[in-house]
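All protein chains but one are shown in place.
As written, the chain order gives the labels A and B, with residue 1 at the start of each chain.
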Amino acid sequence: MRHRRALELPLEDSAAAPAPRQAPASRSGDLLHPIVGRADAATIAPAELWLAVHLASPSPPAQQNLERLGARAQRLTPRVSLDPPDSLLLEIKGSLHLFGGVAGLSREMAGECSRLQMPCMLAVAPTPLAALALARAGRKLGVSPSRTADSAAVLTITDLAQLVGKLSPLPLAALRWPQDTLNRLARIGVRTIGEALRLPRAGFARRFGTVQLQTLDRLIGRVSDLKDRFEVRPRFRRRRELIYELESHAALLAVLTPLLAQLGEFLQARQCGVLTLECRLRHRGIPPTRCVLRLAAPLADAVQLATLLGERLNALVLPQPVRACELRSGPLVSRILASGELWQPGEHGGGAAAQAPELIERLRARLGPEAVYGLRVIEDHRPEAAWQVREPVMTLPAAARGSQNDPWPFGHRPPWLLPVPRQLNERDGLPRRRGALRLLGEAERIETGWWDGHEIARDYYTAVDARGARLWVFRERELPHRWFLHGVFG
Amino acid sequence: MARDLSRLLEHPAIWRGRSAARTRTLSTGFPALDEGLPGGGWPHTGLIEILPSCFGVGELSLLLPALAAMTRRPEARWCAWVAPPLQPFAPALAECGVAPERILVVNARRKDAKGKSALWAFEQMLRSGACDIALAWLRNALPRQIRRLHLAAEQGATLGVLFRPRETARESSPAALRIAVEPAAPGVRVTLLKSRGGARSAIELPAR
Partner (left out) sequence: MRSEVPYAELHCLTHFTFLRGASHPHELVGQAVELGYEALAITDECSVAGVVRAHVAAKGQQLKLIIGAELHLTCGLKLVALATDRRGYGRLCRLITRGRRAAAKGGYSLTRADLEENGLEHCLILWLPQDPSSEEARLEEARWLDERFSDKLWIAVELLRGGTDREHLQALQRIGRERQLPLVASGDVHMHVRARRRLQDAVTAIRHNVPIWEAGSKLYPNGERYLRERARLAKLYPRELLEETVAIARRCTFSLEELRYEYPHELVPPGETPTSHLRKLTEAGARWRWPQGVPDGERAAIEHELALIADLRYEPYFLTVHDIVAFARSKKILCQGRGSAANSRVCYCLGVTSVDPLRGASLLFERFISRERNEPPDIDIDFEHERREEVIQYVYEKYGRERAAIAATVIMYRPRSALRDLGKVFGLDPEECARLTKVIQWWDGGEVMRERLREAGFDPDGPMLARLLPLAHELVAFPGFPRHLSQHVGGFVISEGALEELVPIENATMKGRTVVQWDKDDLNDLGLLKVDLLALGMLTALRKSFDLVNAFRGTQHALGGLPAEAPEVYEMISRADTIGVFQIESRAQMAMLPRLQPRCYYDLVIEIAIVRPGPIQGDMVHPYLKRRQSGEPMSYPSTEVGAVLKRTLGVPIFQEQVMQLAIAAAGFTPGEADALRRAMGAWKRSGGIEHFREKLIGGMKSRGYADEFAERLYQQMLGFGEYGFPESHSASFALLAYDSAWLKCHEPAAFTAALLNSQPMGFYAPAQLVRDARTHGAEVRPVDVCMSVWDCTLERREDGHPALRLGLRLVKSLSQSGADRLIEARLHQPFASVQDLAARAALDRGDLEALAAAGAFAALSGNRHLAFWEVAGTERPLPLEAALVDTHEAALEPTPLLRTPTEGERIVADYASVGLTLGRHPLALLRASLQSKRLLSARDLDGVAHGTPVRTAGIVLMRQRPGTASGVTFLTLEDETGQVNIIVWERIGDEYRRALVESRLLEVHGELQRQEGVTHVVAHRLFDRSPLLGQLITRSRDFH
């Protein structure tokens, strides 16, 4: 079979640095691979053939993308392994005939990579490590990563007898050994795989570790290399075409219910939950309406999901009747792992609290996510900067601040704050609201916040209005000394 | 054994039903007020109404010591604020001892006619059992709605506090306790409009 696109390696034994002449047998001991350099006429067909895919982007791809690629590669061969962070291995011997040999199969693989816009370097060799090493060293060998299926260049070693010879000039760095090991090898002048293979076995193992020795053995097929098979982690996705166009929310929910039930089973079977769930409602001629549910805790229960989605749909305004609906889950999350984040055991009373995340979801589904929130105290002297909204997740309270035993808990700060201070009318330099305000006590001067463009300089007072409401007002320190209402003591 | 059982029954999450002869209560933090209230404090569950003469006369302060005590318990549930008229100011609440970590704010839609969503949210909070206490500021609530809220609160073993304008005192209410609050220099005057077993009287709580 001629490999049209496959590139025969330009590697000749003579290309390897100073020819290693065999030392006298009595001195040579057991070399790692004593046959290097000996031209072997016979071709030996290997039992396995591995295609390595090295993703050559400057920064390693996300695990997620590697998994996507792995899933796609499974169409070429059932034996796919991931070699994170940036490589993929396919055992292809059995699939070659289906895809037109090495060249055809490689082109398919390169096509998958280019669809995901991941430039890749491909190599084929009888051992997984050799294929990986070749792919990783590809750039050094003058091959640039391919971006399209047709430009794919493949470094290929299909003959076991040539394996050592062709690996020899590759830099040891292609094996991804610890940098310290590589440095120590460099110090004895050993930088390529060939130079390492010429070292005495015992001496090498003693100096650089048996793990490294095993790597070399696996590299040249002296011992076999077992790879974990990759399995795709699924997501849920179902679509349902409707016979009638639907407008009613209730009817929609009814249509979605069986899909949700399927989702529930799907999740139960995998002991997983979802954190996001998207419902797409398709219309005629306009983009679908999307309704995304984001959950505070992973959920797997179909009924609960239906309730939440129902609340959400209720709040939705449909631009047109719905012709089809689709349910898409986000990534699956282990329920056991994620549930701990929200409710620490023993932190709340009774079984009732277990319903709290669900309660919050329900409220958010109807009122909008921003309508439900918790509070956080920020250390800042500026009242408006002294608090923040936070996710309503129950955490243990910090130690109590302030004095709890005050007989009358009018603190210096009011429990109510106006989102924005409201300017007050004034007469004779005194503020008015529903009549003149009576100022109590003395000024509290707050002037700070120069660092973020929200500098304030104010004198705060407690004031009482004609109806007895206690207000928190301030007077600007700067001209024109306006008065503002900023809070209410309730 | 008996002790264990009684301790178990004291658990706030356990609803003991209205028929219980003695309602468990929580001190208000104001001895004078405790005295005037049935059971010597705020009830643990059910709905009460607070009717201030005007927003900001001190009606919230009445609750702060109880909120502090409630939210500081290790097993505390949420302290929910439904449809608050202004922003609850966390530093001030913390200063009074209330744990901000326990506060859950639920803003209902402003334009929502008749406060429907606020009412709905309040009921959800009360019924869920996720809250120790839920405060709500509702202008319009019909007696049947209030009854519903009260039942929800009992079901969720939650104390519901409904703040309504003083004018609504004229309307009848199924709430277990109704309190009017007005300023009385230098503190507030609390009038018990309706209480089961409590006297209808005015209590003056002086400021410091």
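The rule is short, and it goes like this: a residue touches a chain if its C-beta (ideal position, glycine included) is under 8 Å from a C-beta of that chain, and two chains touch if they have at least 3 such contacts.
Owing to the predicted nature of the structure, the values given are computational and were not obtained by experimental measurement.
A.B. asks: As a test of the contact rule: which chains in view would the missing one touch?
C.D. replies: Over the full assembly, the chain not pictured touches A.
A.B. asks: Which of these touches the unseen chain: A:Leu69, A:Leu199, A:Leu252 or A:Ala300?
C.D. replies: Selected residue, touching the omitted chain: A:Leu199.
A.B. asks: Of A:Ala45, A:Ala443 or A:Ala466, which sits in contact with the chain we cannot see?
C.D. replies: Within the whole complex, the residue contacting the unshown chain is A:Ala443.
A.B. asks: In the full complex, which of A:Gly142, A:Pro287 or A:Gly453 touches the chain missing from this view?
C.D. replies: Result: among the candidates, A:Gly453 touches the missing chain.
A.B. asks: Please output the residues of chain A touching the missing chain, sorted low to high.
C.D. replies: Listed in rising order, the touching residues are 17-18, 20-21, 23, 27-29, 184, 187-190, 195, 198-200, 202-203, 206-208, 378-381, 402-403, 412, 441-448, 450-453, 459-460.
The rule we apply is simple: only the chains that are shown with their structure count from here on.
A.B. asks: Could you list, by residue number, the parts of chain B that touch chain A in their complex?
C.D. replies: 11-14, 29-30, 53-61, 64-65, 68-69, 71-72, 74-78, 84-97, 99-109, 117, 120-121, 124-125, 128-130, 132, 156-157, 182-183, 185, 187, 205-208
A.B. asks: Report the residues of chain A in contact with chain B in the complex, numbered from low to high.
C.D. replies: These residues of chain A touch chain B: 346-353, 355-356, 359-360, 362-363, 366-367, 371-377, 383, 386-388, 392, 394-398, 400-404, 406-419, 464, 467-471, 487-490.
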